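Every protein chain but one is kept in place in this view of the complex.
Just so it is clear, A, B and C label the chains in written order, and each chain counts residues from 1 on its own.
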Amino acid sequence: MLTKQQIAQRIAQELESGWYVNLGIGIPTLIANYVPEGIDVTFQSENGILGMGPFPFDGDEDADLINAGKQTITAMPGACIFDSATSFAMIRGKHIQLTVLGAMEVSDQGDIANWKIPGKMVKGMGGAMDLVASADNIIVAMMHTNKRGKSKLLKQCSLPLTGVRCVKKIVTNLAVLDVVDGGFKLLEKAPGVTVEDVQNATEGRLIVEGEVPDIKI
Amino acid sequence: MLTKQQIAQRIAQELESGWYVNLGIGIPTLIANYVPEGIDVTFQSENGILGMGPFPFDGDEDADLINAGKQTITAMPGACIFDSATSFAMIRGKHIQLTVLGAMEVSDQGDIANWKIPGKMVKGMGGAMDLVASADNIIVAMMHTNKRGKSKLLKQCSLPLTGVRCVKKIVTNLAVLDVVDGGFKLLEKAPGVTVEDVQNATEGRLIVEGEVPDIKI
Amino acid sequence: MNKVVKNAQAACEGIESGMTLMLGGFGLCGIPENCIAELVNKNVNNLTCISNNAGVDDFGLGLLLQKKQIKKMISSYVGENDEFERQMLSGELEVDLIPQGSLAARCYAGGAGIPAFFTPAGYGTEVGIGKEVRWFDGKPHLLEAALTADFAIVKAWKGDKFGNLVFKGTARNFNPMMAMAGTITIAEVEELVEPGELDPNFIHTPGVFVQRIFQGEKYEKRIEQRTVRQKES
Partner (left out) sequence: MNKVVKNAQAACEGIESGMTLMLGGFGLCGIPENCIAELVNKNVNNLTCISNNAGVDDFGLGLLLQKKQIKKMISSYVGENDEFERQMLSGELEVDLIPQGSLAARCYAGGAGIPAFFTPAGYGTEVGIGKEVRWFDGKPHLLEAALTADFAIVKAWKGDKFGNLVFKGTARNFNPMMAMAGTITIAEVEELVEPGELDPNFIHTPGVFVQRIFQGEKYEKRIEQRTVRQKES
């Protein structure tokens, strides 16, 4: 099984030089720590910065420089600040090559739910609906099952949707899967995890073809 | 009869402190020279400046600072530069209190034509269609008749329209008129001009009520 | 065109119960602290507030929520505010949650005289309920309407007496487009300067969008998530 850090590390392998990347709150944020040597990507935060750098040194934090998770950040040389309308113009206009975000549920058609549990939790969708509706390349980073052990990879989402037929790839603590016609295609499994383990943790349709290699980190 | 300068001077009397004003090419441009003492207005040019100043001193002209008529200009202290989308956001969003522009024809319902003579002259509408469709307060500055002596204040425009039912006031070499329900209401006439003269030069419906005072400049 | 007013009290004159307000800021970053304090003071209520977030329990718009001055919130994310969640789930507070990009674009549209536009965000979700759907380029889009407000209240870093504004860092966020969309727009700034002191080439919000401006005081600029790393020695 992968740790959250390892999920981030595995997704970091998907990065390509020249990409602008939007990372959601939670596991996705960790990806910035694992950009492979020689890969040149620029991180966008939808509250209005391109070229987000690491956290500031203690004492250097600036209340006027935060990311979408409200964390204090720094700006890299060549960074650029803009307003929210421009930020989502970038996102909606497909100028951002990759979006990584967390989810509560994903369906085997690529629907995603991550903003609301009716009657219980309402945080709001933030920028997630804009991101999933526009990005061509969406990776979900999440645990394979929820705290009660129930699968988060479903035939159909039970929670209110964030977007329909948009998720392309999922990386969980158990596996790497692509959303293809017909269901979740198992590409890789975590070391020490069997195909059966993945199958048992997946309520939606799982497609297994040939040998499934281990995730390499 | 008023000269072009006097038409501009008369329109300048309409200015109120606090207004942002867009002046079209031709006679409207002259209005900036006649702002009454104590009246504080800001001129917008739709190519992207608020706070347009007078022409530069000889030798100070800057190819990167022009107005919508492509003339070299200066910027006043407190001026502000912006792009074309923002410029028309101001115009369309009704943040500009007065628009003054020239016209080839105006109808007695307030329609205006000023951008095209089919088969002969096609300059384009530039920003005029956006201006007339959005501004609440539109004054037309023009000669009462064209070069062939024909009225430019018509029952119906014969040329392709720039906008419908939008002109509020017209100042010509002969008269000041409001566009009201039912036609052109004659408010003032040029010194030395009779009501009959105005009537003869006006093809559209002219409304004359009581004494018509002379234009005072 | 001098738009300077003395303080938050003068700036907020005319704000009445039942009105719709837009308030700039993202989380607690770039929020109009002085005017929010004045709204608490003024005790206006039944407000509809358009703001990306709702502050935290004891700061930002949370202060208005504590006093139940807000009837309805139009926001994209409210996860930082327990009192908000409580009022919403109990039904005391009306809430219209909308995608962040649509919120930004709807404010921009309101200021720019664009009454409605199509966006892909929210199609197939609760957000799309009751909205016109149209397909462009093989993809479904929702028709979204412009947002405007009786008063827009924004916070800038510097501003001049004509209302020209400059923001600092990510405190810019929603402030520029909300400034465009207010019938009356109030700007509070950390530093009020003379016309001509700001470079005309680098103004974020042209003064034409601002009706009142004042220099605020005692900015707390609270940080929600202080994340730092340690210097290696």
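Brief remarks on what is shown
The rule is short, and it goes like this: contacts are C-beta pairs under 8 Å (C-beta built on N, C-alpha and C of every residue); 3 or more make two chains touch, one makes a residue touch a chain.
Because the structure is a prediction, the values reported are computed rather than measured.
Remark: the absent chain touches shown chains A, B, C in the intact complex.
Annotation: of B:Gln9, B:Thr42, B:Thr145 or B:Thr162, B:Thr162 touches the absent chain (contact as defined above). Summary of contacts with the chain left out: across B:Pro56, B:Pro77 or B:Gly102, the touching residue is B:Pro56.
Check C:Ile15, C:Ile36 or C:Ala109 against the missing chain and you find that the one touching it is C:Ala109. In the full complex, subunit B contacts the hidden chain through residues 45-49, 54-73, 75, 81-85, 87-88, 91-92, 111, 115-116, 119-130, 133-134, 160-164. Residues 17-18, 20, 40-42, 44, 49-51, 75-82, 86, 88-96, 134 of subunit A touch the missing chain (whole complex, contact as defined above).
Residues of subunit C that touch the chain left out of view are 105, 109, 112-120, 134, 136-137, 141, 166-169, 201-202.
We adopt the following convention: only the chains that are shown with their structure count from here on.
Centre-to-centre, using mean CA coordinates, subunit A is 28 Å away from subunit C. Distance between subunit B and subunit C, defined via averaged C-alpha coordinates, is recorded as 36 Å.
Of all residues in subunit B, none touches 2 or more other chains.
Residue positions 108 of subunit C each touch two or more of the other chains.
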